[in-house]
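Sharing a structure with you now.
Excluded from the complex is one protein chain; the other protein chains are retained at their positions.
== chain A ==
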Amino acid sequence: MSPDLESITDTGNKISRRAQITGTANITLGGKTVIQSDVVLRGDLHRLPQRKEDGTMERTPTAISIGRYTVISSGCVLRPPGRNSGGTWRYYGMKVGDNVFVGPNTILSSASISSHVHIGASCTLGDFSIINSNVKILPGTVVPALMVVPPGVVLGGQPARVVGELGEGWGGGGNGVGGGEEAWTEGGELRELVRAIR
């Protein structure tokens, strides 16, 4: 990503100009979040506003909300989950936590992704899947719709299954900076990575 293709918002989000973002008003970014090029954010697929009791319409609900220090790599698609309920197609909100890394060309339709989740490249996360915190998803994994992933596991395969458990030290070791070495680790704090991305 070259500098002229990126804009930095007031809260420190780094968003590529080559990202395709629709329904900007319905997307919340926590700040210090990176959206790389060719990322598709479908903010237009939101839950329809309900009529309140006093007759006025409520505000348009948030379609996608992303936490702090989260990196969405290039070529990802974030598409809020939807389903047929009562004869009409409805979309529901999508939540991504803090310090989440999403590898390139991954398609996300999860209902929620908690913090400290590392998602590899070219994964598919089905509609309404729920990823708990401290989860590593290996590259190329297909998470079926509606699957609940417990915290602290390694997920892999098509369809996804729990293939292992993360060690106790997962996400640690990123505190020492220097020597030309990167200060970020899988599942750890991604602050330095966000800072390094230009």
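In this text, contacts are C-beta pairs under 8 Å (C-beta built on N, C-alpha and C of every residue); 3 or more make two chains touch, one makes a residue touch a chain; residues count from 1.
FYI, contacts and distances are computed from a predicted model.
Student: Any idea which of "Dynactin subunit 4", "UBC core domain-containing protein", "Origin recognition complex subunit 2" or "SWIM-type domain-containing protein" UniProt assigns to the chain that's been left out?
Tutor: "Dynactin subunit 4"
Student: Could you tell me which of A:Ala19, A:Leu45 or A:Ala160 touches the chain that is not displayed?
Tutor: Only one listed residue reaches the unshown chain, and that is A:Ala160.
Student: With respect to the chain omitted from the figure, which of A:Ile21, A:Val77 or A:Val142 is a touching residue?
Tutor: Among A:Ile21, A:Val77 or A:Val142, only A:Val142 touches the chain that is not shown.
Student: Which residues does chain A use to touch the chain missing from this display?
Tutor: 1-3, 36, 71, 73-74, 101, 103-104, 118, 120-121, 126, 132-134, 142, 144-153, 159-162, 167-170, 172-173, 175-182, 184-186, 193, 196-198
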